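Some chains have been omitted; the remaining ones sit where they do in the full complex.
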Amino acid sequence: MNSTSTIYSFLDLLGTFVFALSGAVAARQKQLDMFGIFSIAFSVACGGGIIRDLCIGAIPPAGLTDWRYLVMVLLASVITMGFYRVVNVFNQPVLIFDALGLSVFAVTGARKAIFFGHNYEVAVLLGMVTAVGGGVIRDILLNRIPVIMTKEIYASAAMVGAIIVVGGEYLRYPKEIVAIVAIVSCFGLRFLSLHFHWDLPSFGDQEKGKTK
Amino acid sequence: MNSTSTIYSFLDLLGTFVFALSGAVAARQKQLDMFGIFSIAFSVACGGGIIRDLCIGAIPPAGLTDWRYLVMVLLASVITMGFYRVVNVFNQPVLIFDALGLSVFAVTGARKAIFFGHNYEVAVLLGMVTAVGGGVIRDILLNRIPVIMTKEIYASAAMVGAIIVVGGEYLRYPKEIVAIVAIVSCFGLRFLSLHFHWDLPSFGDQEKGKTK
C-alpha cells in the first residue's frame, strides 16, 4: 500500500513536470518573458487540479499548497529557459510523458472527487477537467482555440480513464488494480491515437459545402 | 407549489438545452471535433451556474451533479452533429428560446444566491453571471471578444430580471409572482431589443475621430 502511494506520488509529480514543460515550451515559442513562461507552466501543470479542488470543496487547492508541484514547475521553467536544445531533443518523449500525465491526472482527479463523497457524474467530469483543464487554460492565455477541441483523441482518452475508475468503484473492485487498468487504458488509447493519427470526427467541413 | 416547481424545472431544462444548442452550433461552425462541440455546449449551458455555485458555496456545483443537465447537453450536441439542417431551420425559434433561457437563468440564479443567505448585491451580480457566464466562456474558448460586450441588450436584460427578483424579495412580495414578472420583463426586453435592433450605446467611434 505504502509503495503504491509512493508510485502514485511519483507519477503525479512526473505528470506535473511534463505538463509544466509543455506549457513552458509553448510560452517560450510565443516569446513571453520569464514570468510569462513560469505562469503558463504553472497554469498547465496545476490549473486543472485547482478547478477540480474548487468544485469539490478541497480548499485551498493542492496546486497552491504543495511545494513539490511548485518545484516541478520551477524546474520545467528553468530547463526551458536555459536548456532549450535539451527539450527539443526530447520532443518525442515529451509526447509520451504528456500521455502519461494525462492518464495519471484523469485517474487521480476522478478518485479525489469520489473520495470527497461526490457522485459518479462529478467524478467523470472532474477527472477530465483535472487532465485537460491546464491545457485549456494554456491555450486561452496564449490566445488560441484550445487544441484539444479541434483534433486528436485527448480528452476522450481522459474520459475513458475516469469512467473506468468510476466503473471499478461501482463494482467495488480493488482500487489499485482499477487505477492501473484505467491508467493503462487511457495511456494506450492516447498513444495509439498519436501513432495512427486517429482523430475524432468533426463536422465543419460538410457545412462549408452547404450541408448538401 | 409543486406544479410551480415543475414548471421551473421544465423552464430550467429548456434553458439549458437551448444554451447548449447555441454552444454546439457555434463550435460546429468553428469546425471543432465531437468533443469540442460537447465541451462548448456544456460550457454555455452549465458554465454560468457553476461559477455562481462556486461563489455562493454550493459545492459541488449543480451543473456537475445533476444528470438531467448532462442529458440536455448530450441531446443538443447530438442534434447539432447529426441533424444540422433541423437546427438551421429553427434559427428564429432558437433566438427566442435563448431569450427564455436567459430570463429563467437570471431569475433562478438570483433566487439561489438569496436562498443561500447572501445579500442583494451578490444576488443581482450572480443572477447576471448565471445568465450570461456560459456565453462568455463560449466566446473565450472560441477565441473572440464576448459578443454580449459589444452589441445588443442582453446582459442588461438579465440584470433587470435579477433586480426585479431582489426588489420583490425586499418588499416581501410572493416569490412566484415576482419570478413570473421578472422572467416576463427580462424576456420582453430581450425580445423587443432583438425585434427593433436596440443596442446599448458604445463610445469607441468618437475616439477614432480623435475625441474631437
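Order of writing sets the chain letters: A and B. Residues in each chain are counted from 1.
Note that a contact is a pair of C-beta atoms (placed from the backbone, for glycine too) under 8 Å apart; a residue touches a chain by one contact, two chains touch by 3 or more.
Worth saying up front: this structure is predicted, and the values here are computed from it rather than measured.
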For this session: Since every chain is the same sequence and 2 are placed, give me the total copy number for this complex.
Result: 3
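Please note the rule applied: only the chains that are shown with their structure count from here on.
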Seminar exercise, completed: Chain-centre distance (mean CA atoms) for chain A and chain B, in whole Å, is 29
Exercise. If you look only at chain A, which of its residues touch chain B in the complex?
Worked result: 54-57, 113, 118-119, 121-122, 125-126, 136, 140, 143-146, 148-151, 154-156, 199-207, 211
Exercise. What residues of chain B sit close enough to touch chain A in their complex?
Worked result: 27-37, 39-40, 50, 54, 59-61, 64-67, 70, 80-81, 84-85, 88, 140-143
